[in-house]
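A single protein chain has been omitted from the complex, and every remaining protein chain is retained in its original position.
Labels for the chains are A and B, by order of writing; each one numbers its residues from 1.
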Amino acid sequence: MAKTPRIIIVGGGLAGLSAAIKVAEAGGSVDLFSVVPVKRSHSVCAQGGINSAKNLKGEGDSTWAHFDDTVYGGDFLANQVPVKQMCEMGPSIIDLLDRMGVPFNRTQEGLLDFRRFGGTLFNRTAFAGATTGQQLLYALDEQVRRFESEGKVRKFEYWEFLSSVIDSKGTCRGICAMDLRTMEVLTFPADAVLIATGGIGAIFGKSTNSVVCTGSAQSALYQQGAVYANAEMIQVHPTAIPGEDKVRLMSESARGEGGRVWVPKNPKETRAGKDVPEGERMYFLEEWYPKYGNLVPRDIATRAIHKVVHTLGLGVQGLPMVYLDLSHIDAATLDKKLGGILEIYEKFVGEDPRKVPMKIFPGMHYTMGGLWVDNDQQTNIPGLYAIGECDYSIHGANRLGANSLLSCIYAGFIAGPHSMKYAAGLGADPEDLQASFDAEKKRQLELNNHLIENQGTENPFQLWREMGETMSKNVTVTRYNDNIRETEAKLVELLERYKKVNLSDRSMWSNQSFMFTRQLYNMLQLARAVAMGARLRDESRGSHYKPDFPERDDANFLKTSMARFAGAAEGPRFDWEPVDVSLIKPRPRRYDSK
Amino acid sequence: MASTAQSANTALPKGVSPLRAGTGTSFLWRRLHSLTGIVPVGLFLLEHLISNAEILNGANAYNGQVKFLTGLPFRLWLEIFGIFLPLLYHAAYGVYIWWRGENNVIDYALKGNWFYTLQRYTGVLVFAYVAFHLWTMRFTGIHLTEHYDASVWKVQTELAHPLMIAVYAVGMLAACWHFGYGLFLFAAKWGIVTGEKAQKRAQVLGIALGLLLTLLGLVTIYSFVTRPAQEKNPLWEQPVQEQSQLMAPAATVR
Partner (left out) sequence: MANKTVQFKIKRQDGPNSQPYWDEFEIPYRLGLNVISLFMEVALNPVTREGKQTTPVNYDSNCLEEVCGSCAMLINGKARMACSALVDNLEQPIQIEPFSKFPVVRDLQVDRSVLFENLKAVQAWVPIDGTYDLGSGPRVLPQVQEQAYRLSQCMSCSCCMEACPQFNESTGFVGAATIAQARLFNMHPTGKVLKEERLAALMGDGGIQECGYAQNCVEVCPKEIPLTKSISDVGGQVMKKAVLDFFRV
């Protein structure tokens, strides 16, 4: 009798939990690591819904149409085979979630209801109110809790992934992790390791991402030799609510219901938004795009707002924001159609959007790039898998709304069973396996000791703020190579200053600023890959827009950018891999044509 | 510098323990407490208040009601199993409940929380009041089971001092409130009234009933106090054996 395969999963969002379920169900033993209780993972933030071509609306929708929309939406940068598989798996994933008890909205016949989302002509999005991500996560969380109570899943919550353990043959054999309370560093052996650690929002300072979305785990692996692909592909959502602590999403439906985007014509305007007379307002989207007005596609809206604020200097009260105005619509209509999102604005901004214009600004939202994986979700390091937002597959250069939840679950459902198969075929342990574990633990302990004893003058939170500012300014919406070079230099400077980082808290018990400072180093290293990838890709594709290279350049850049870590000082080194376009031939992607 | 590396004693305190799923007997005891509050204790309260209100029909009527009640067959058994034991259980377990709850009405000065707190304090108050009341009216002084015709006199004597009137008025209010709101709690906890609006209604009804009963009690007290004082019959204090003969021809009451 072969021994039970032990699979480590890092991250307890949709991807991690779906993989855990598959592994536990197949008889594997799961060690699930998460920095927060898994029920609090970032997947809860997803609102709109989950795509799947169930074709329950008599529209003739098909998984092929879903596949085509996704590839086209991603500007042909995604390898097509996994995208096709995902779209084909979509309907059965929805069925499964339905059986798990997700309270999806229903038709009067008691069937699943579907709504329309961006980038498609079909009603393809199943949804549970305005908190679909939360509802899906809870359903999976409940199933995992069930396996946990049966002893098939062990949870390590409040544990931070530090690094993988790679044996002398170059195979991933486990992880090194740290208990966030006791600060104890331990290694954990496994037959395969699945990374499901989400996006990298924190690298941009404020984003729509959760606090834990630092990209630290991805960066640690990248520094250990994993390839980080399409790093430059970052989605910025046009309408988000800037906050003191983060930016929160404001759904596109606000504009769908007649919301108008404007700024005061006078950059020195000091009156409150509602007091600015009509004639002194600049409805720039309507002015610049008379045909679509406020409902131009996301990337165009985002770029326009950036232009107004950064180029024309017309941000509201000199700050980086513009008005999204619903106050001209009567309150009863608003409550009926937009109640939920208005409440979010009211709760967090403290102003009533029925009466005053909302202040919004584009916010970093999604990481299309990520750890490079093959069609089985395995990275270039054998035994190491990446799933969900932290992998680079599926979304290419731009993600369609409501595809992220599907891609997370799909990836988990692929990697879970595959890792079991891989574990079964795993050869004999190398004789020096224990030495690999000991060495990795020693390396991490040294990093910890160095950090806790470091004497210096730099506040890590200040370094983080500066990183976020330069990344958001130069490596998001509109990219110029000069500016990116400036950012790259700034990142090198920050890494230099990081050496003089000073921890005001040197406690070895639940020291959050210590952990943050460790993550900060990883963020800085990964930020370099994002910036350099953006600099090297001299074209415009999907979310990646360079005014100096405004066209898509398939001849040179229908390629995946592959960042490899060349060293702490050297940073990333890039090579390029052709994209698999075997199923759908690339065609021009135009949102302004009919 | 701010803080230095410490070797904190890192074991977390246990905190509130998780549900002991399916084990123990507290469900039975707690629900029994809830039930006894309504049946028989609450029912007895109702009966008692209505019987007391007989005074509104005159002293004869009142004494007659006492005669009727004290003359019930198996009176002592009824008293023990229908009143004393359930009451004692309800009171004792109630004190246990009160002792285990952590009042936080200062931090959460919310309506339901005030009522929760009141339910506990009225409970304890009623416990003390009933103990006192039983002592003075049931277990000491002239025994009404033997001299029902002393009833009005005994009550009037008890309420002779204004302070006693206050004690009785407060006890009355506490008991009636506790019962009225307890009815709502019973309906809510036993899943009889579950809807949000329905519960609001039930809460109002319960409180209204409590206040109504209080009013009835107060009117009764008023009636006792303002009525001409009964005179003490010396026969009441004679030994029972002799007395029973003497009492046979109906005692007269003014």
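To be clear about the criterion, contacts are C-beta pairs under 8 Å (C-beta built on N, C-alpha and C of every residue); 3 or more make two chains touch, one makes a residue touch a chain.
Keep in mind the model is a prediction, meaning the values are calculated, not measured.
**Student:** Can you tell me which of B:Pro18, B:Pro73, B:Pro162 or B:Pro228 touches the chain that was removed from the display?
**Tutor:** Missing-chain contact among the listed residues: B:Pro18.
**Student:** Where the complex has a chain not shown, which of A:Ser210, A:Ser404, A:Asn474 or A:Ser561 is the residue touching it?
**Tutor:** Of the candidates A:Ser210, A:Ser404, A:Asn474 or A:Ser561, A:Ser210 is in touch with the missing chain.
**Student:** Quick one: say which of B:Asn113, B:Thr136 or B:Gln238 touches the chain that got left out.
**Tutor:** Going through B:Asn113, B:Thr136 or B:Gln238 one by one, B:Asn113 is the residue touching the chain not shown.
**Student:** Given the full complex, what residues of chain B touch the hidden partner chain?
**Tutor:** Here the touching residues of chain B are 1-3, 6, 8-27, 30-31, 97, 99-104, 107-108, 110-113, 115-117, 119, 185, 188-196, 199.
**Student:** Name every residue on chain A in touch with the hidden partner chain.
**Tutor:** The missing chain touches chain A at positions 21-22, 25, 36-37, 39-42, 44-45, 92, 94-96, 98-101, 103-112, 128-129, 131, 134-135, 138-139, 142-143, 145-146, 148-149, 157, 181, 210-212, 243-246, 248, 344, 347-350, 413, 459, 461-462, 465, 504-505, 507, 509-513.
Going forward, only the chains that are shown with their structure count from here on.
**Student:** With chain centres defined as C-alpha means, what is the inter-centre distance between chain A and chain B in Å?
**Tutor:** Here the centre of chain B sits 63 Å away from the centre of chain A.
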